[in-house]
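The other protein chains are all here in position, but one chain of the complex has been omitted.
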Amino acid sequence: MNKHRILEHPVLGKLANQKEMTFTFDGKKYIGYEGDTIASALLANGIRKLRVHEETGTPRGIYCNIGHCFECRVTVDGKPGVRACLTEINRNMVIESGKQHSTPFKPTDNEVDLPRTYSEFENIYKEEKEG
Amino acid sequence: MTNKNHAEVAIIGGGIVGCAIAYYVSKAGIDCMLIEKGDLASGTSSRCDGNISIVDKDPGFDSLMSLASQELTAELEKDLNLPFEYRSLGSILVCDNDAEMEVAKQWVNIQNQAGLKFKLLDRTDIRQESPYFADDIPGGLECETDSLINPYLFCYSLIDKAKQYGLKLHTRAEVKLVSKKGDFLIETTKGNFTAKKIVNAAGVWSPFIGKMLDIEIPIKPRKGHIMVGGRQKPIIMRNVMEFGYLMNKFQRERIADSKTLKHGVALVLEPTESQNFLIGSSRQFVGFDARIDYDVVQTMARRALRFFPKLDDFNMIRTYTGFRPWTEDHLPIISEVEEVPGFYIAAGHEGDGISLATITGKLIEEMITEKETTISIEPLRYDRFNKNAVTM
Amino acid sequence: MYDVLIIGAGPAGLSAAIACREWNLSVLVIDEFPKPGGRLLGQLHEEPDGKWWNGIEEAKILLEKAKQLNTEIRCSISAHHIEKNDHGFNVYTNEGVFEADNLLIATGAAETPAPLPGWTLPGVMSIGAAQVMTNVHRVRVGNKGIVVGVNVLSVAIAREMQLAGIDLQCMALPALNPVTADYGNPVKVMEGLLRIAHLAPSAAIRFGSSFLKGDGAKDLAVKFFPKSGVKMWGMPIHLRKAVTRINGKNQVESVTICDISAKGEIIPGSEKTVEVDFVCIAGGLYPLAELAAVIGCPFQYIEELGGHIPVHNEQMETPVEGLFVAGNITGIESGKVARAQGTLAGLSIANRVIGTDGQLENQIQQAKMNVKTIRENATIQFHPGIEKGRNQMEETFYNILHG
Partner (left out) sequence: MDKVIICRCEEVDLEEIKETISKYQCSAREIKLRTRAGMGYCGGRTCRPALNAIVAEISGEKLRHEIPLKIQPPIRPVSLGKIGG
């Protein structure tokens, strides 16, 4: 994981004695340093893609890195919409990338009856997934 | 050749009511212009939700009017070119407690007797509607014909079509003075216009237009707040309101905490096409103070959580307020004004502007072309308030 | 209930907190970043005298001082709304509501985008993001990258990335579109570059700055700008090449780069693909003033200061009673100016709390002078005409107060 760390710096000096911490991202274990944000810890592990756009599924990662753009939002210990760039990692933190959602009301090419209840929606969605 | 600055009919106000009137009047082949002080749909019509509902209307004239509007809107879905996120899935009301459930049962019976498609929902039905509902909700009811639109897209769509029928659109033209010498003279920040007839569709601002012709219009702004949620996974398919909203509206006794009652807060949750959620709402008389009152917002959030406790992690991305044009008897004024022949009012829809816009547009067109009206306009007359003066 | 709540623990916010604590005001500083210091953290550049300006060290100095004065600083707190009431302000945050008589908004700036096809791909980030990642988190943003957008900030940060051993292919302009009209136009970019020419160890640019005063000369300079770019610290800076597209499936894989005319138009057939795994986009900065907007503070659009600015006077007061502003929210300038403005704002707040005091008045006068001196001596000027913009703001404030 130190491949991407800047251990030596001509002005800022050496990066030494960092405390390691284990966390998971989408079920896989990673090691970061104490004081890392989720964004920096994941990038240090070579991970750039943090979520996909909810509707289109296009990949997204860090953009502004200081909390303005919300592109890096992930789910942390079950809480959605957490900015990876502003949230420091904790031991055993469980992080999930942002996923695509279904949009049952978007107009589609084939005329189908829109689901009226959540149960109907679930059934259609299941069929789509299985089909 | 038509004169750009003159029309047979001038509509003042480019909200949903003005746009619907513009559509029907121009479609009838009448030379017509619309004058709006800002952009189209820049007032109440972009600061509200999008229900076209009967579910909360008293059976009789109120629900008849909404039903007519629903049918017209369904036709427009076919006639207009620009999509406006129309969905006809019905809507539901949920009850907070057993007392409300009792009234709800009666409500469904009355509506069914009136021939409307209402159905009582029990605990199991509520689970089917959304797994995010609180476990202790005793039930609710459904109105099958209710529909949803995106109000500002609907305005754009109506105007797009109206322009094809010849509508002259003047936006960013604030009306400063209206006078009548034969024709009406309308002086605006974008020049002067003349018209044979005027329709005042300026919503909460219609009293200001009325005053220019010495006409008192008993409409007051009633402020409502709405929160917008960020894109979320689907949680419910159709619009939900709480039954208490109805008790509130018709001054029946409602059990809720003091802030909920004080701010006129009642749950509204509307899933939108883009998978955002509109969460409301409140009702307050505070003049034209559009500022967001966070105490109200907090109360709305608590109210939403009472019915949807599992949504506590859902992120809200903005809040807005809009002014609903309130009248004392909760019915709009859709009427010619006898004192000033050729002057019509189509305003005062309070929270039903979206529901009643199309029927309002149709009625005004019928009045102007002197046809028989689709529904009776007697209860909507301007002079109904004269008998029973309202203090402003 | 605090005498003053300060939003933003950057150079302006911390300096203000110190000034307020020195006058014994009760102060709370909040910031949404997990560490205090704001964008001082990450700044690293060589001054003309050869000394290093190390923002992390500068932030430490401010923090030490604030700590000695028992200043309450809380990080990871985001304010999402502010209400003004009769006596002061309610500040709504993810950690509850804070109340204060006075409020200083020192939220700094946000980055202006330079949108390009493919800029939503992971691996494309703003230049500021790269700075924070490199110098604060000490993580390399990639193995091989390119900086799109050539301006004061991006040149400085490109240098910082080089120092950290990151391989930058070059700097080039973004392809022209209505958004990038200014930063995709070689002549306009040249103007900006000349303002930092004194920092560059490059004969070509230094030479340029000595005679390029008139507009005609600038056009000439662009025309004859070397095809291979001008090297600054060994890295090519291209004014006659633009990135037209960022390519990749799940993340950045390459960029498409084209030759451009002196006006920024793409020269057909010049398309080349350069393999990179990261792209930094530099559009510029604009004042981040949302919180002032939700309170209802009036604004002025002043291009020289970087955009919409909350109206304020020389003492950093706004027309909203008890509301003060300092730092980049008042106009895009250096961290040193922000620090001086912060001190001045802190003293102005102390003045509002304490009332007339001779010593305080003297300090305020001095702080005012200090802001001016630092501004005049600034090594890096983000916008030309800062002084003109500042004067316009003074006039506006006067007109609002006195009709």
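Annotations for the structure displayed:
Lettered A, B and C in written order, each chain numbered from 1.
Going forward, a residue touches a chain if its C-beta (ideal position, glycine included) is under 8 Å from a C-beta of that chain, and two chains touch if they have at least 3 such contacts.
Fair warning: this is a prediction, and the values are worked out from it, not measured in the lab.
The chain we do not see here touches A, B, C in the full complex. Between the chain not shown and the residues C:T71, C:N151 or C:Q300, the one that touches is C:Q300. The chain not shown here is touched by just one of C:R245, C:K372 or C:K388, and that residue is C:R245. If you put the hidden chain back, the residue from C:Y92, C:F225 or C:F324 that touches it is C:Y92. Here the missing chain is touched by one residue of C:P34, C:P117, C:P236 or C:P319, and it is C:P117. Within the complete assembly, B:Y152 is the residue of B:F133, B:Y152, B:W205 or B:W326 that touches the hidden chain.
The chain omitted from view is touched by exactly one of B:A41, B:A104 or B:A173, namely B:A41. For subunit C, the list of residues touching the undisplayed chain reads 32, 78-81, 92, 94, 110, 112-113, 115-120, 177-179, 181, 244-245, 283, 286, 288, 290-291, 293-294, 298-301, 307-308.
Residue-level contact of subunit B with the missing chain is found at 39-42, 46, 152-153, 156, 227, 229-231, 274, 279, 292, 294, 297-298, 301-302, 304-305, 311-320. Residues of subunit A that touch the chain left out of view are 53, 55-56, 58, 60, 63-64, 67-71, 73, 79, 81.
The rule is simple: only the chains that are shown with their structure count from here on.
A count of C-beta contacts for the chain pairs A-B and A-C puts A-C on top.
Using mean Cα coordinates as chain centres, the one most removed from subunit B is C. Averaged Cα coordinates give subunit B a centre that lies 45 Å from the centre of subunit C. Rounded to a whole number, the gap between the C-alpha centres of subunit A and subunit B is 40 angstrom.
Distance from the subunit A centre to the subunit C centre is 28 Å, each centre being the mean of its Cα atoms.
For subunit C, the set of residues that touch two or more other chains is empty. Per the touch definition, subunit C reaches subunit B in the complex via residues 81, 83, 90, 92, 294, 296.
Remark: subunit B residues 83, 85, 87, 89-90, 128-131, 230-238, 271-275, 313-315 touch subunit A in the complex. On subunit A, the positions that touch subunit B within their shared complex are 54-55, 78-81, 101-107, 114-121.
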